[in-house]
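Of the protein chains in this complex, all but one are displayed in their positions.
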Amino acid sequence: MSDTTFVYVPPSTEGKKSKAAASKLTGRKLRWTLVDIVILVYALVPVLWTLSLSFKTAETQTDKSFFPTEWTFQNYRDIFTTNEFIRALVNSIGIAIIATLIAVVLGTMAAYAIARLDFPGKQILVGVSLLIAMFPQVSLVSPLFEMERQLGLFDTWPGLILPYITFALPLAIYTLSAFFREIPWELEKAAKMDGATPAQAFRRVIAPLAAPGVFTTAILVFIFCWNDFLFAISLTSTEASRTVPAALSFFTGASQFEAPTGTISAAAVVITIPIIIFVLFFQRRIVAGLTSGAVKG
Amino acid sequence: MSELANEPSTRSQTVESGPAVAAPPPRKGKAALSEGKKAERKLGLLLCAPAAIVMLAVTGWPIIYSVWLSLQRYDLRFPDQREFVWFENYAAVLSDGYWWTAFGVTAGLTVVSVVIELVLGMLLALAMHRTLVGRGLIRTVSLIPYGIVTVVAAFSWFYAWDSNTGYLSALFNAESPLTDRFSALAIIILAEVWKTTPFMALLLMAGLALVPDDLLKAASMDGATAWQRFTKVMLPVMKPAILVALLFRTLDAFRIFDNIFVLTKGANDTSSVSMQTYNNLIKGLNLGIGSTMSVLIFIAVAIIAFIFIKLFGASAPGNDPGGKR
């Protein structure tokens, strides 16, 4: 996998030069460190704030302090003892995973065809998926709402999975075809010359090379499905299929007079964990995936 | 030599004999020979069919259906009053002050946030591209806003500015910023910009990577200042990447929903067109009006896309010829 070139290649950092240049370099390093800190604060403060809220006790919830003055795990205990959140979490995970799997499989097939084969209608397919990528999702909400009610899909998993697949497919097709174009297909020929059957050539040479791209695409698609709110809140009505983002807005406090701040924040932290994991472990892949499709589609 | 110069005609004759000239392709074996091509086409179509069918079934047909619904009076609370009314719904929506307010809010939010994102995104892209320290770290960190669930981020901003809980409302001594129209809109823009600037930056960074280092060196040898190098060398080379980023972000911003839903619920004239549609449809259960709004938003987005694609010219992403082999 190490050799599959990603579209974005970072420039190599300049090597050290003379002594005079060295002091200039430390100056520049210092400035860049400041810039880095600004970016760090920018990206992390809202996340830390949610984290802080989730650990605040009910009494200190309104103390307006950025850091908790009294720590508690009560909010987490609360959400994991109510069916409401657990059910939503199961929905979120199940729906996102199924939609991701289907979108990636269909997207891989289409992207392979687009990157490798010549067939009529290829341009149309590329154009249509681009259109869908820019499509105002709210325009679909009204007709889908009515259609799904008639088809009995309203408030079911498939009722959300279908639109997710649809809007994830353009993303999948774009990133995957960009990845596929990077694969040196001559290797397939080389494998055949080395005595491989077509199946062996695919399994032992092409699949290992395509896997990182497919995996990256799966992450992007998962993030997309995980993130959706509009469909989730429009096409569901009960706990049967409501995902966490939609469920959050239905959270109520422990009592009618108590704001659900703590539980919402705790739930928010929980559904942010997978995102943080992806970002931490697959930063390079995600960057490559996001930039590959976009610059030269 | 003199004779040769006088008779060039003999030499300029076209060569038509000799073993070197390939015969013009005879047509006889064509059907049999294009077998491979046919198989390729068939495989291509077969592989694309599932994706195409899903995309069309979930977008194509509903769009037509929503046009059909938009021509009817259709309120789920009064299903027996369902009736074909031609363009009555359109007249109702287009003469509705709330709709136009929402439209204005949406357009305003879109323009302001995309402009801010472009500037911040460019700065962030430059930082990610050129920083000498912690390149991986800042890239990782900037992906967090991109990846985080919009609603989660929106709640964070909501509680930050809420007059009961917020450290920011305390910091700025704001009474109730989320209930005042202008401060509420500003907060919506803040939430939107925070979340999407990294995405913009990534797209721009990919464009930055296309600017050859030698080009910048050549420009500085030619006496260009840093600012001139940026405006005269980098920006022109990056233009396609900038346009792609702007297109994606503009269309995305135009459908703004999540942030408004959480931050203000559309109160105090902060509703967007998506919010309006949602309210009419899910809250009001008025399918006719909801569908009309859906169609209008679709048209608006199509116009925006059209303008951008005109601007793109040949560099539109859809024009990619697609790799062969």
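We just call them A and B in the order they show up, numbering each chain from 1.
Convention: a residue touches a chain if its C-beta (ideal position, glycine included) is under 8 Å from a C-beta of that chain, and two chains touch if they have at least 3 such contacts.
Please note the rule applied: contacts and distances are computed from a predicted model.
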item	value
Protein name (UniProt record) of the chain left out of view, among "cytochrome-c oxidase", "3-hydroxybutyryl-CoA dehydrogenase", "Multiple sugar transport system ATP-binding protein" or "histidine kinase"	"Multiple sugar transport system ATP-binding protein"
Among A:48, A:97 or A:187, residue touching the chain not depicted	A:187
Selected residue (touches chain absent from view) among A:117, A:209 or A:248	A:209
Contact set of chain A toward the excluded chain (per top definition)	1-4, 184, 186-187, 189-197, 200, 204-205, 208-209
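FYI, only the chains that are shown with their structure count from here on.
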item	value
Chain A-chain B separation of Cα centroids, rounded to whole Å	17
Interfacial residue positions of chain B with respect to chain A in the complex	37, 40-45, 47-48, 50-52, 54-56, 58-59, 62-63, 65-66, 69, 124, 127, 129, 131-153, 155-157, 159-160, 164-167, 169-170, 194, 198-199, 202-203, 205-207, 209-210, 213, 240-241, 244-245, 247-248, 251, 254-255, 257-258, 261-262, 273-274, 277-278, 281-282, 287, 290-291, 293-295, 297-298, 300-301, 305, 317-318, 320, 322-325
Of chain A, residues touching chain B in the complex	7-11, 13-14, 25, 28-29, 32-33, 35-36, 39-40, 42-44, 46-47, 49-50, 53, 61-62, 64-66, 106-107, 109-110, 112-123, 125-147, 162-163, 165-166, 169-170, 173, 177, 180-181, 185, 223, 226-227, 229-230, 233-234, 244-245, 248-249, 259, 261, 264-265, 268, 271-272, 275-276, 278-280, 283-284, 286-287, 290-292, 294-297
